[in-house]
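The structure appears below as structure tokens.
A single protein chain has been omitted from the complex, and every remaining protein chain is retained in its original position.
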Amino acid sequence: MEYIVVSVLNGVVHGLLLFMVSAGLTLIFGMMGVLNFAHAWFYMLGAYVGFTLTRLGGFWIGLLLAPIVAGLAGVLVERYMLRRVHKYGHAHELLLTFGLAFIIEEVIKLFYGDALVSYQMPNYMRFAAFTIFETNYPFYRLFMGAVALAMFVILYLLLTRTRVGIVVRAATYRPTTVEALGHNLPVVYMAVFAGGSALAGLAGAVAGAFYPTGPNMAVDFGTLVFVVVVIGGLGSVVGALIASLMIGLFISFSVGLNVSIADLFGLIGLGSWASDVGGLFTLQLSTIANSMPFLLMLLVLLIRPAGLMGDRQ
Amino acid sequence: MINARTIVPLLAALGLLVILPLFLSPNLLNAAIKMMIAALFALAFALAMGQAGMLSFGHSAYYGLGAFAALHLMRAVEHKLFGFPTPMIPLAGALIGFLFGLVFGWFATQRTGVYFSMVTLALAELLFTLAPTWNALFGGESGISTIRGPSWGINFGSDADVYYLTLGWFVVSAWCMWAFTKTPVGRLALALRDNEQRVRFLGFNTHVARTLIFAISCLFTGVAGALLAIANEAANYTIFSAQASANVVLQTFIGGAGTFFGPALGAMIMTFFARITSDLTRSWLLYQGLIFVLVMLFAPQGLGGLADLHARKVRTNGWKHLVAPYLLCLVVGLLLIAGLVFVVESIHVVLTDAYLAKRAAAKGEWVPYELFGQTFEPFSPVTWAIPIMLVAIGSTLLPVARRITARAWLAATRDVPDEPIAPSASAAPVAPPS
Partner (left out) sequence: MTRTIVAATCFAACLVTSVANAEPVKIALIESLSGGQAVTGKLFQSAVKYGLAKVEAEKAWPDGIKLLEYDNQGGPSEAADKLKAAINDGAQIIIQGASSAIGGQITADVQKHNARNPGKEIMWINVGAEAMEFTGPKCHFYHFRWNGNAEIRLKAMLIAMKDANALGTKVYIIGQNYSWGHDVQKLTRDYAKEYGYTIVGDVIHDVNKIQDFAPYVAKIKEAGPDTVVTGNWSNDLLLLMKAAGDSGLKARFLAYWIDQPGNIANAGDTADGHYTQSTFFPDANGEKTAAFAEDFKAKTGQYPLNVQGHVTHAMWGLGEALKALKAKPGDKLNVKALASAMENVTVDTSMGPIKMRSEDHQALVPLAIAVVSKDAKFKADNTERGFKTIKLLTGEQASSPVQPSCKMDRPKS
């Protein structure tokens, strides 16, 4: 019981964190179809902005300005770079953002060095929110979860309940019609990209204070954010949330499961044969738990390519 | 298609490649081997990408599998399980690459566009995760190591031997791929890229066709991987990394995915760039990133595309108009680059621990720093004037250079209608209309 409750709690919070990082990409990749490889690097940018401003002015100023800086960077990238290569297709957008990822990472390293930086949450946020089965539950984990949920609610309402949201969603399906109706499509795209980047920046400023902020923090999320968006279904914020939670819970529970394919073969009496084969068959689930998102994505793509909640192919 | 105008330069290039080892230093010889392997990898990748429009994010899987297949074969030979001529080892890579290309490709090609890319990415990532834990096949963290055995009376100990082995396979593979694009299946690939639906209506089984084309791309990718294994005599699981997959995509597009030889050109240039600059500066990845961005922004058709454009549009005597403007562009570019490099490297030096230690020793004084063998005062006007002047002159000349080049281009090109050079431009070398 204890294990289940703690695992659920951990899984949900980790899932929410994943959602927080990939929420912006559901807009950029999911809605605009831009393969923005640099998304995780905007997350990194946000963390370093948060780190710098925490030193200069305070944690909350960092939290406030990190999304603004990341959003402005997003405006520049969209307006002066992506827009120029959009007509050449996905690959060019990907490569451009790939180069951008290099540039962001190397410039940050140039100024902040190759080692981790000490980006810490304020001390008054460092306490156990509650104790469950003698396990302290850090308040900051709940705080991150709350930020992620707030992000979700705002995004969801914005997209479904406001005129802006309707225009954005329409632009993803029928761009020419939207333009013909008198909406300034380039501005819509720029705003969406900036919004997505800002969300990544905010995620960086929030999560960076809990997880190590360092030169490798973007690479760690680099492809995982795409996995979340694809599993969830392109353009679906709800899907991304569900996908994130699924991945978080899946990892959280699989850590405790020491089963391998050989054990499954054992059920039909081939256990010893499978153990002898070794390799793939004897890998325990807990040891490869964090590669599971890719397997999940593979299954989703092959079985239901539109993703869990997506409606497009 | 094959006429004197294309065959003569090709033969000349081949001849040059054959005698090249006589002139190259050992370092450059080794670089040449790696450049050819990278070029072959890029050509194989571009076969799926440029021809059939399949943007694979997971080609490192077949590259790595080809390498490990070759290593296991070499190991078997080393331990005298059976004999196998060393020059034929890449066949193992070809076979394994093709088989896995068929199996993985069958799944991946059920999807198109971004979804196809994601399937290939997921497959490669899974392999990357499993490989370090599967000791028997991939040798754990330190990988598999073996030695090239002598065969056919050749020792294969020296880099020159490896160079000719690689060259042989490169030429044969490149020719096979080029010939493939001329076969009916190769032509079908182009059609698949441009309009898959219509191909299906014509009665072709597009899934089978796409799988086959993907597998053939993987076959040559496997050859490239095997050549790498032969050159390094070892490999470990990092060969499967997403980084390797990304590199080949980048190199292909820098070179120009729309032309046949562009990807090879891009791969060679970027491999050489990485090799040279990584020992010169710690910020080489920043410069590499800048190259990607600049090429995508200002030459989206890639270097090969630019060359192709010139070959098609510049009149026979048009070059005399272009030489001077291009030199000017070169100067402007160099000025801007020099300014940027100066700033980046200065920041780098001033923020190193060693420099901070010097400052600490001098009680916090901004002591002079060394760069490019010169000494600079951090706050001397001269130090600041250098990059400012470089960038200022460069950016003043930039619009001038652009205007002059644009005018020269008009004068140099003949009056043919300006067709758009999208990445989907025909891959076949276009014969000039006479």
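Residue numbering begins at 1 within each chain, and the chains themselves are lettered A and B in the order written.
The rule is short, and it goes like this: a contact is a pair of C-beta atoms (placed from the backbone, for glycine too) under 8 Å apart; a residue touches a chain by one contact, two chains touch by 3 or more.
This is a predicted model, so every value here is computed, not measured.
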Q: Specify the residue from the set A:G33, A:P138 or A:P175 that touches the hidden chain.
A: A:P138
Q: Sort through B:C176, B:L202, B:A360 or B:A385 and give me the one touching the missing partner chain.
A: B:A360
**Q.** For chain A, residues in touch with the removed chain
**A.** 2-3, 6-7, 10-11, 13-14, 17-18, 109, 113-118, 120, 128, 131, 134-138, 140-141, 210-216, 219-221, 248, 251-253, 255-256, 284, 286-291
(Q) Could you pull out which residues of chain B are in touch with the chain that's been left out? (A) 16, 20, 23-28, 30-31, 34, 129, 132-133, 140-143, 145, 147, 157, 159, 228, 232-236, 238-239, 274-275, 278-279, 282-285, 352-357, 360-361
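By our rule, only the chains that are shown with their structure count from here on.
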**Q.** Centroid distance [mean C-alpha coordinates] between chain B and chain A, Å
**A.** 30
Q) chain A touches which residues of chain B in the complex? A) 49, 55, 107, 110-111, 113-115, 117-119, 121-123, 125-126, 129-130, 133-134, 136-137, 242, 246, 249-250, 253, 257, 283, 285-286, 288-293, 296-297, 300, 344, 347-348, 351, 422-423
Q: Using the touch definition up top, name the residues of chain A that touch chain B in the complex.
A: 33, 35, 81, 84-85, 87-92, 94-96, 98-103, 105-107, 110-111, 113, 222-223, 226-227, 230, 278-280, 283, 287-288, 291, 294-295, 297-298, 301-302, 305, 313
